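What you see is the complex with one protein chain gone and the rest in place.
Order as written gives the chain letters A, B and C; numbering starts at 1 within each chain.
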Amino acid sequence: MSEKTMEFWRWPEYRYTMPNMDWRGAKIVTAGVDIGSVGSKAAVMLDGELYAYSVMRTGGVSEETAIKVTNWALDGTGLKTENLHHVVGTGYGRVNVPFANKTITEIACHARGAHYIYGPSVRTVLDIGGQDCKAIRCDEKGKVVSFLMNDKCAAGTGRGLEVFADLIRVPIEELGKVSLSLTEEPPPVSNTCVIFAKAESLALLRQGWLKEKVAAAYHLAMVDRIIDLLTKVGIERDFVITGGVAKNIGIVSRLERNLGINPLEPKLDPILAGAIGAALFAKALYEKQIGLR
Amino acid sequence: MVAEVFETFREWIDNRHEYARAWKERAGNKVVGYFCTYVPEEILYAANILPVRILGSHEPPTVTEPYIFAMYCHLCRDCLAQGLKGRFDYTDGIVEGQSCLHLRQAFNAWRLHIPTDFAYYIHVPHGIQNPHAIPYLTQELAKFKKALEDWTGKKITDEDLDRGIRIMNRNRELMRKVYEYRKLDNPKLTGLEAMEMVLSSQMVDKEEHSKLLERLLQELPNRKLDRNPGIRLMIIGSEDDDRVFMKNVEALGATFVIDEHCTGSRYIWDDVIPHEDRLFAIASRYVKRIPCPSKDWPEFTRLMHSVRLAKEFRVQGTLVIQNKFCDPHGIEIPPLKEALKSVGVETYPLEFDVTVPWGQFRTRVEAFLETLTGLEELF
Amino acid sequence: MITAGVDVGAKYVKIVLLEDGKNVLTRANGIVEFDVRKSATEVFEKALLDAGLKHEQIVQVVATGMGRKAIHKISPINAGEVVPEVIADAKGTYHLIPTVKTVIDVGAEEGRGVKVGENGKVRDFVINERCAAGAGTFIETMARALEVRVEDMGPLALKSANTIPMNAQCCVFAESEVVTLIHSKVAKEDVAKAIHDAMAGRIASMVLRVGVEKDVALIGGVARNPGFWPPLKRELNTEIVVPEYPEYVGALGAALLAFETEGQK
Partner (left out) sequence: MAQIKEYPTEPLKIWNEAKQLRSKYYEDYLTAYERGGLRWAGGAWSFSIIPAGLGEDVYCLTGEPHGATIAFFKDFAAKCHDAVEAAGFPRTLCSYMRNYWGSILLDKYVLADGTVVDGHPAPDFIWQDHICCSHGKWYQVAKWLEEKKGKKVPMYCVDVSVGYPMDKPLEEYKINYIVQQLNDGIEWLEKVTGRKYNDKLLCEAVWNEIKATRLWAEICALNQAVPAPLDEKSMYSLYVMGTLMKHLPECVAFYERLKAEVEDRVRRGIAAVANERFRVITDTQPPWGFLQIFREMEKYGVVSLGSLYTYGLIGMWEYRPDGTWTPKELPPRKPQTREEALKMIVEWTVNRPEWAHFYLPEAKTKMMLSIVKQWNVNAVLLHYNRGCEGLSVHIAENRLGLQKAGVPVFPFEGNMGDEREFDFTGTLARLTAFFASMGLKN
């Protein structure tokens, strides 16, 4: 693909099945399907343990995406959707998961998923999603205590990064690394609005700034914005980050530096938090249904 | 039966302009559009004029750009847009009772750019907590009454004023009675229905509206709503006639059991207490009524009222709506949050704009409801 | 006498070579890379090649567009004058449509409304402010969310007869409404229409600031998008003329101004 037609904005898509795990022995098989505004994820769990998952871009028809992403997660496991005891849908498109038994918001699911991924010490969850950013406070059970979502501006979100990746022509998953490749931090771009931040970055590039430097300035602006949100909800340790952007080292390292708090290391892909949380709720719901609780 | 009544309210709202035109035909009297509930409709009824509240249509108000800078709330721009689009062309005049800068601007733009026979601005005092407000407003109202008389060429007698007061008091009292049924464990009406009741009362002849309310009150006791009321919510905030939002929220397993805004309880809560000086009586009502925050200083009396409502109606959670750029309401969000928290009621703020992004709001509202129920049994 | 107009826009360089202030000899364009001067030069040479001309045959060059300063009195292009877009827009449109009174120019990052006076002079203008920018970018990201090609967005919108009001004061805000629509299973063509309606509404409300006087012309890259025409006509309730090569009008205006400045010498 030539540089001009390359889709820098496109997030990677992938699936995985845990080796040496077999659903045939499992009592309860559940799935969580997280249809986000940009990315969709499915997590399949055996008795509350993560078994298989998939991550792909949300398409123009969310029903299809829901089916696609779930089938992809089940791909090669021999499982069919009808083998799933219970399914919970979450994310923007949660109502469009045809085979879901219930929907629960991504707020609740991310808190619970973070609890699974990072352990019971988690008190503050930052989820940087496709088009919004959530700061969630939760208790030792992974239950939401309070939460805030950013206002309508998409600054500090995945979509903002897409626009930017296109602009400086760097694949989106490398943006963070690129933004850290200079020793000196520039001032952040002054605009938090995606459109204006883009225009401003373009101006900087044309003034001859290196794309690495502009990337740093853009990431700094995103981080400032995210910190505003975090301070509003109030950060209590342990602090963790979920969602696709959690893998952007340029964001994470700057958050660490500017907040003076190190987020916990994820044991699993943090983009899955919502789907995992949903699958865990599905397990609980199923147990309730069959009288186990 | 009950359903029919609420259906009629809904139709009145959806066909408000047709209604007003027909009324004008029938009664052969003037129709006046008003911007804010601080306009004393008593005096307009006394003059046999039909007051109709000017509200928006929730379409992006493109046409207002030359007249109102977009940093003012969507309500004032949307109201003006209705005028510029000629949707209120049947009104003979417009009146504003002083409240916020936003609506004042809509009034002035209307006065300057839309041909209208009568445009009147009542300087309703802001200092409602000071003792001189009532005598002052009494004189403002006398001036207003005189202006109406000169315009219609007809004297407004004390009897006329008594009639106006009677019409307004009766309508408010009946609606408050309906509100009583929202206190029940399983309310006899939804928040949407309550909103449509009050909203329609601002658009149609109050006497006709009251007749319907009396029918409603006969049958309401026997009504069984076959829906789980779910979480008992209160909605507080800026002017809010977003019926879609009400409907959507109540579909998520909740019921609005009370509200504190000017398309609801704030409009109907207080009556005019008779006094031989009728204008004094009316002035007293508008100074002492549950205030718009734009007038509520130095003490936060409205917050205390909201807390009382939350207790009376056994509210579990509150959604606080701020129309973007509505400073009077925006300024009070943290004090309000604190006041309600002190009685164990959580709040969640939402910023409304001309169109409401339900997708984003659904997640917020649903998550807020989840925190109220705690999804307890699933942990 | 041959003059050149160079419009260094947010996304593309557009160049017009003009003979005697009348005949367009050639039009050329190319993407603006980070090195603006280099990109502009490449397109300039392409244009000379097309027209079979040598650089020294170009008597005067006037530059416009957000990147214009990069070639102002800087060789090789060495533009003698630079003018803001609104002035070039007015000049170019007036040349093509002498009856024009209002010009609407919608590009990738910016929207403009220009009131045109006698001889293509600017009487008044408006350029979108902070929250109402990015018309072009908006369509692009939305095309992505809808999984359709950018160029298919307009035709797709024309297939729909439904109206979904959308607040597009801020296009990013509008975007979240779009995503909501997608998830609530609204047909793609309806969403596409809603997007164009919203964008047209935003541009219209801006143009209304300067007031709409006939004839009204629509220029700039987005003018090629047919999905944008009906809502804009509706919002402004007027007919709209789209000249041939709408994206070159600014460059043409610059070339005309180059011709005039020479004439004055």
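Please note the rule applied: a contact is a pair of C-beta atoms (placed from the backbone, for glycine too) under 8 Å apart; a residue touches a chain by one contact, two chains touch by 3 or more.
Source: prediction; values computed, not measured.
Within the entire complex, contacts from the absent chain reach the displayed chains A, B, C. From the options C:2, C:40, C:63 or C:83, the residue with contact to the unseen chain in the full assembly is C:83. Note on the undisplayed chain: of the listed residues C:19, C:42 or C:124, the one touching it is C:124.
The residue from A:63, A:228 or A:256 that touches the chain not shown here is A:228. Contact with the omitted chain, checked across B:93, B:191 or B:293, is made by B:293.
Checked against the full complex, the one of A:196, A:218, A:239 or A:281 touching the unshown chain is A:196.
Residues 151, 190-192, 196, 200, 203, 228, 231-232 of chain A touch the missing chain (whole complex, contact as defined above).
Residues touching the missing chain, restricted to chain B, are 65-69, 71-72, 98, 100-102, 104-105, 108-109, 112, 121, 123, 125-127, 130-133, 136, 139, 143, 293-294, 297-298, 300, 322, 324-325, 327-328, 330-335, 337, 349, 351 (touch as defined at the top).
As for the chain not pictured, it touches chain C at residues 66, 83-87, 121-122, 124-127, 129-130, 209.
By our rule, only the chains that are shown with their structure count from here on.
The touch graph of these protein chains is complete, with an edge between every pair of chains. Most remote from chain A, judged by the distance between CA-atom centroids, is B. Separating the CA-averaged centres of chain A and chain C is a span of 37 Å. One finds 42 Å separating the Cα centroids of chain A and chain B.
For chain B, residues that reach two or more other chains under the stated contact definition are 357, 359-360. Shared contact sites, meaning residues of chain A that touch two or more other chains, fall at 92, 132, 152. Put simply, chain A touches chain B in their complex at residues 92, 104-108, 132, 141-147, 149, 151-152, 281, 284-285, 288, 293. Contact residues on chain A toward chain C in their complex (touch as defined above): 4, 9, 35, 37, 59-63, 92-93, 95-96, 131-132, 152-154, 159, 162-163, 193-196, 198-199, 202, 205-206, 208, 211. Looking at the complex, you find that chain C touches chain A at residues 10, 31, 34, 36, 67, 70, 109, 130-131, 133-134, 137-138, 141, 144-148, 170-173, 175-176, 179-180, 182-185, 188.
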